[in-house]
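Removed: one protein chain of the complex. Kept in place: all other protein chains.
For clarity, chains are labelled A and B in written order, and residue numbers in each chain start from 1.
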Amino acid sequence: MSRLSWFNTVSLTLGFAFLYIPMIILIIFSFNESKLVTVWAGFSTKWYGELFQNEQILDAAWVTLRVAVFSSTIATILGTAAAYVLVRGGRFLGRTLFSGMIYAPLVMPEVITGLSLLLLFIGIGLDRGILTIVLAHTTFSMCFVSVVVSSRLVTFDQSLEEAALDLGCSPAQAFRLVTLPIIAPAVISGWLLAFTLSLDDLVIASFTSGPSATTLPMRIFSSVRLGLSPEINALSTIMIAVVTIGVIIASLVTKRAMMRQRQDEMAAARTE
Amino acid sequence: MRRAFLIAVPYVWLLALFLVPFFIVLKISLSDTELAIPPYTPTLDLSQGWAGIKEFFSQLDFENFVWLTEDDLYWKAYLSSVKIAVISTFLTLLVGYPIAYGMARAPAEWRPTLMMLVILPFWTSFLIRVYAWMGILSNEGYLNQFLLWTGIISTPLVILNTNTAVYIGIVYTYLPFMILPIYSSLERMDGSLIEAAEDLGCSRLQAFWLVTVPLSRPGIIAGCFLVMIPVIGEFVIPSLLGGSGTLMIGKVLWEEFFSNRDWPVASAVAVVLLLILVIPIVLFQRNQQKQTEAEQ
Partner (left out) sequence: MLFQSDCLMGAVLNTTVFAPWEDPQAKPLIQFQNVTKRFGGFTAIDNLSLDIFEKEFFALLGPSGCGKTTMMRMLAGFEKPTEGHIMLGGQDIDPIPPNKRAVNMMFQSYALFPHLSIWDNIAFGLRRDNMPKHDLQDRVEEMLRLTRLEQFARRKPHQISGGQRQRVALARSLAKAPKLLLLDEPLGALDKKLRQDTQFELMDIQEKTGTTFVIVTHDQEEAMTVASRVAVMDQGKLMQVATPDRIYENPNSVYVADFIGDVNIIEGRASANGEDSYQIDWAEGQSPLTATSANGFSNGQACHIAIRPEKVTISADRPADAINAVQGKVHDIAYLGNLSTYHVELPNGTIIKAQTANTRRISRRSFTWEDPVWLSWTATAAVLLAS
């Protein structure tokens, strides 16, 4: 036992070091005084200051945020509907094609998705801008939402819905009053996933955006293509911090909910 | 009525924004380049009725695909993409398996935290994670500074803008995709199977090879496909970490489209890329299906 857990300790330590050291270095050097990112010249927060004065980056961040909120919200609605139809909808014409179209975008290379959507937008004469990015992001992230939600729906006890119908609910009421509250965590994580995918996307946005709308990843990409930049380090640090705080809060909330449920169950067991 | 609406909205959305665009790509890949807007011919002119449609189809040809076979840039790029994808998938497996194994064997109360630590990088920007390695691997980068300081090397290693950097970047960014399916297959495994193997005379190492590895095979296969399929079409990593010698088809397609503005050839490149991807995707689907069937 001791030999194996020694091996496990080493592999976990090395593995997590590999995952986290690059990001830690990135964060440390965002507080570097020097313009040369790789040479330490003392502590400074000046790059954060410059970042908040950089109109281009602030504009891009605003565009990205709007795109992400819109696309993830529409994607969550459409994706949840699609998941419900796939898991509970029974048979309908073209069901196989439908499920194929749900799963295909998950494995489709971004360059192809981007290219094909761009050709469509040009073909129908739609001006490229925020709207086209939202359409593109909604399309691929609704598939991710639908996978997340349907995996929850599959394990969902159908007799709960039947009980609701039995007690006098219409199908719509049963969905709203019983199904939706139970799958809500999956719907929320679907939304978060869609939101992150949209924030993160470079390739599809590059294809589908026009000169009027530049997203943050596009701005970062064009900047780092030319080499390292301390401002990008500062920006990365902010983004990493936001995500980390978000993930920690989310996991604390779920942990608390689980703990409370366990406590309630134990208390209930005691009263028996 | 409600049900029809529920089906129709996502269905029509996907038809319009996924399937139709795909057929447009297919159509343009059969067209010719033209210095015009849009920069290809023919365009479908429905005002001419049936004759227009006939005219349209008669002008489509496989010229662009022939071109792909003639210029060795393309098939070399396809080949090199597949090669880089296969090698980096294998490397990711080598790095990811011990981590997944360690996680599955860790005390149960640590596991949610370890899971979170694996997923956390996945939520942070892909671009930033690739960018982080630019600072590490460059000639004046942290790795070279460190190695020079320890005296292991006397001249800086050239890693950035080589295939090595591409491999490192892929392993780094795609590691969670490898760890999670392997971890879930290992974690689900009944611990008494290992005890049974030892009880029947296996050493720990034998029990690992004869029981643990075969039982985590679905996870290994899923992880490998999850890494390999997107890596074949990868664009960001080769363009930021790779050099002029790094040929990957995603990058070629990007340049064909944005730099050369040759839409028909870019479309043909996309169609062939998709054909190449069909094989691993079908295999992956079959693996997933077998797994869900085995679970039932």
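Note that a residue touches a chain if its C-beta (ideal position, glycine included) is under 8 Å from a C-beta of that chain, and two chains touch if they have at least 3 such contacts.
Just so it is clear, the structure is predicted and the values come from calculations on it, not from any experiment.
Participant: Among the chains in view, which touch the chain not shown?
Facilitator: Over the full assembly, the chain not pictured touches B.
Participant: Of the residues listed, B:108, B:152, B:275 or B:294, which one is in contact with the missing chain?
Facilitator: B:294
Participant: Identify the residues of chain B touching the omitted chain, counting contacts across the whole complex.
Facilitator: 190, 192-193, 195-203, 206, 210-211, 214-215, 217, 294
Assume only the chains that are shown with their structure count from here on.
Participant: I'd like the Å distance between the centres of chain A and chain B, where a centre is the mean of that chain's Cα atoms.
Facilitator: 18
Participant: Under the touch definition given earlier, write down the residues of chain B that touch chain A in their complex.
Facilitator: Against chain A, the touching part of chain B is residues 2-3, 6-7, 9-11, 13-15, 17-22, 24-25, 28, 38, 95-96, 98-99, 101-103, 105-106, 112, 114, 116-121, 123-129, 131-136, 138, 140-142, 145, 172, 175, 204, 229-230, 232-236, 239-240, 250, 253-254, 257, 263, 266-267, 270, 273-274, 277, 281, 284-285.
Participant: Would you pull the chain A residues touching chain B in the complex into a rising list?
Facilitator: Residue positions touching the partner: 3-5, 7-9, 11-12, 15-16, 18-20, 22-23, 25-26, 29, 36-39, 78-79, 81-82, 84-85, 89, 92, 94, 98, 101-105, 107-112, 115-117, 119-120, 122-123, 135-136, 138-139, 142, 146, 171-172, 196, 199-200, 202-203, 207, 217, 220-221, 224-225, 227-228, 232-233, 236, 239-240, 243-244, 246-248, 251, 255.
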